[in-house]
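Every protein chain except one is present and positioned as in the full complex.
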Amino acid sequence: MTGLLEAQDVRVRYGSLAALDGVDLCIHDGQRHALIGPNGAGKTTLLNVLGGSTKPQRGTVRFDGRDVGRLGPAARARRGINRIHQRPAVFPTLTATENVVVAALPRVISRRGWWPGGRRRAAQHQAGPLLDQMGLTAVAAEPAGHLAHGQRRQLEIAMALAGRPRLLLLDEPAAGLSAIEVGRLVELLQALPRAVAVLLVEHRLDLVYALSDTVTVLRDGRTLAAGTPDEIRTSPLVRQAYAEGVA
Amino acid sequence: MIAVAAGTNRIDPYLIPALDGVAYGLLVFVAASGLVFCFGVANILNLAHGLLYAIGGYTAAALLDGGWASLALALAVGVLAAAAAGVLLAGLLTPVATGNHLSQALLTFGVALAGGSLLVAGFGPDDPQVQVPAALEGSVLVAGHRYAAYRLVFIGVAAVLAAALYLVVRRTRAGMLVRAAVDDPEMVACLGVSPARIRAGVLAAAGALAGAAGVLGAPILGPGTDTADTVLLLSLVVVVLGGLGSMAGTLLAALAIGEIQTLGVALLPSAAPFLLFAAMAAVLAVRARGLAGRWRTA
Partner (left out) sequence: MRDEVIRRARGGVAALVLVGLVVAPWVVDEYTTAILARTLALALVGVSVALLTGVAGMPTLGQTAPYAAGAYACAVVGSRISDVGVVQLVVAAGAGALLAALTVPLVVHARGVIVLMITLAIGELVVIILGRWRSVTGGTDGLAGIPAVRPFWGLPPLASDQARYLYALVVVATLVGAVLVLLRTRAGLVLRAGRDDEARLRASGHRVALHLTGAHIAAGAIAGAAGSLLVVAQQYISPADFGFDTSALLLLGVVIGGTASVGGALVGAALVIAVRDWLFGVLPGHAPLVLGALFVATVYLLPTGVNRARGRLRPPSAPAHQPDPPVAQDQATVAELHR
């Protein structure tokens, strides 16, 4: 089988601790995949490996048929892997619009790119609809540092989409959001273009069931189980792991 | 600016410059280790470091009269004066927010400018003569070459000083704290000691080192209007070349600079101006590659 993203036998050790101990993962175009597991299972580490900010000691990561194992986060972003951080990462002194423009620039195409400000203007044209989609039009001219936590989360999603991702890595996007904001977030994520594949790391199982069509369960750096949300929900193995790890 | 006269007219022209390089390197090592302390422990770029050396140098010029007693006196006064200047500098730095490197650098530069002007006002605009102890005034034979006795003794004394410094940093509690602070700057904050006191202590120690180097090194790199700048530059290059991690790195970098300034000039007189630059570029280029990888993963 060939997927959009294929990770094979990924191993990451921190000293004597094996954060990832031979994990395989395959995500297809447009697939909505969730990664769950108790704390310390290696979920964020795996996301770091896929995003390029952590180099595994062993294993391969292929994206769109090509080995991206040696590329850093910037190069992977240009190929279409974008990431939403656990703590919303935005540029605080730039306005919301400028934030999206900066994120759009590496992949923007403009016929007037040679003219000073040409590419910036092209990126600006993309920023408006994205901010609108995220419900941020009213605060478009505000510095991102002024925005509330939930708005920054939405801004970060707009930034990720501006990079025209083919795969979106989401690291606990609901962390720190109010119930209303979580509801809004779920709507936004459900409305993502169908072509964008998503890898979601999430503690809250209700979000996992709402947003994903396949699930991988990690525990102690290994794959414990994989399947559809329904299969996982009824798996005694997973129930047991969660009872030990989360409580 | 950096005149280390190679006093030989024998056939083998390289032994004496090489020895001079060792003397010069050890001198730079003692001076630079003060800057390394400042930078590594207190995280301050102290642009007045050269001034602390110059204080020692001018003290030596004023007090040395050819006797051993005057050397001891000059050493004591020079070390104390430079350490006191370090404490004064720490006091001036207190209102500046920690971590604001630009303001710290600008303030220490102002102090260097004002202090240099005061030294010139006090000791006159001409570079003063420094008298070495009478017993060391002559020269001795080293492998058939005549070599200034003071420099030979200086090499021994500076080596002892370097070894003592190594033992203090390696073996004592204070040294352990210093190493811990260099490894993990945030740890200092967790120790419960006030940052202002740490800063005062570090700058006093840096001043003492620079002052000692200034007094003992006065016959080699004597006091003058350019001295502070020269010592600051050489110390900076030592930090860039040697890093902060190990004293061995600092020593190696200092010796390399000493040899570049003496042996390098003797071997490649036409390329001499570029050698320091080239050495820095080479070391940083090599480090940058490893560094780049770390940055990408950071």
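A few notes on this one:
Residue numbering begins at 1 within each chain, and the chains themselves are lettered A and B in the order written.
The criterion applied here is as follows: contacts are C-beta pairs under 8 Å (C-beta built on N, C-alpha and C of every residue); 3 or more make two chains touch, one makes a residue touch a chain.
Only a predicted model underlies this, so the values are computations on that prediction, with no experimental measurement involved.
Residue in contact with the omitted chain (choice from A:Pro38, A:Gly51 or A:Gly221): A:Gly51.
The chain omitted from view is touched by exactly one of B:Leu107, B:Leu161, B:Leu177 or B:Leu221, namely B:Leu107.
Residue-level contact of chain B with the missing chain is found at 1, 39-40, 43, 45, 47, 92, 95-97, 99-103, 105-107, 109-118, 121, 182-183, 185-186, 229, 233, 236-237, 239-240, 243-245, 272-274, 276-277, 280-281, 284-285, 287-288, 290-292, 294-296, 298. Although one chain is not displayed, chain A still touches it through residues 51, 72-75, 77-78, 82-83, 85, 87, 89-94, 98-99, 101-103, 105-107, 116-117, 119-120, 123, 143, 145-146, 149, 159, 163.
As a convention for this text, only the chains that are shown with their structure count from here on.
Distance from the chain A centre to the chain B centre is 51 Å, each centre being the mean of its Cα atoms.
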